[in-house]
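Provided herewith is a single structure, encoded as structure tokens, for subsequent inquiry.
As you look at this complex, bear in mind that one protein chain is not there, while each of the others sits in place.
Up next, chain A:
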Amino acid sequence: METTNEGETAAVEVEASDIEYVSYGGEHHLPLIMRLVDEELSEPYSIFTYRYFVYLWPHLSFLAFHRGRCVGTVVCKMGEHRNTFRGYIAMLVVIKPYRGRGIATELVTRSIKVMMESGCEEVTLEAEVTNKGALALYGRLGFIRAKRLFRYYLNGVDAFRLKLLFPRPEIDLSLPMMASRDDSHMHTDHIPPEESSELHQGL
């Protein structure tokens, strides 16, 4: 996924105040999101994948408009995951001429705020190790690179799992004593479900 802008396409004259951000507002927004993601990201998603996100978590999806044209979008979800309530940023796209103006930061910040207010303890996502733009953006927002996922994408590129932990009032770090396990690690530990998704960040 291409990340930054300079040179590729002539940048557009845009005032930050010209960009309008709206929460997902219904069926009429769906084709806009689909077209953007389809154009910018390589992975094929069926319409049902989009519906899954925007119907269950419409308040976590945002679109950015410039003079009526949709130039960026973020699609997210949240839910229980291994005893933590976590948010997940599935897709983030800003079209090339509009990159480098903080639009992606604004989009994703809005989603993260809603997640925080909804009681999420953390936010995660995956990004290609080569996607410097995305990595820098999320780094500025406080995400750490929690792990590297070997050849995560089918194009053979590794991914980073990025994580943002929200502050907690109390942290319990006592040693949980595990019962001894008979089964060996090598055989029981398959890829955890969340690691087999391959949703992209294109910006």
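Definition applied: a residue touches a chain if its C-beta (ideal position, glycine included) is under 8 Å from a C-beta of that chain, and two chains touch if they have at least 3 such contacts; residues count from 1.
Everything below uses one rule, namely that contacts and distances are computed from a predicted model.
One chain of this complex is left out of the view, and of "RING-type domain-containing protein", "Large ribosomal subunit protein bL32m", "N-alpha-acetyltransferase 35, NatC auxiliary subunit" or "ER membrane protein complex subunit 4", the protein name its UniProt record gives is "N-alpha-acetyltransferase 35, NatC auxiliary subunit". In the complete assembly, the contact with the undisplayed chain comes from A:Tyr45, out of A:Tyr24, A:Tyr45, A:Phe62 or A:Tyr98. Take chain A: the residues that touch the chain left off the picture are 44-49, 51-52, 55-56, 77-81, 109, 112, 116, 129, 139-142, 144-151, 154, 156, 158, 160, 163-167, 171, 173, 175-178, 180-181, 184-187, 189-191, 193-194, 196-199.
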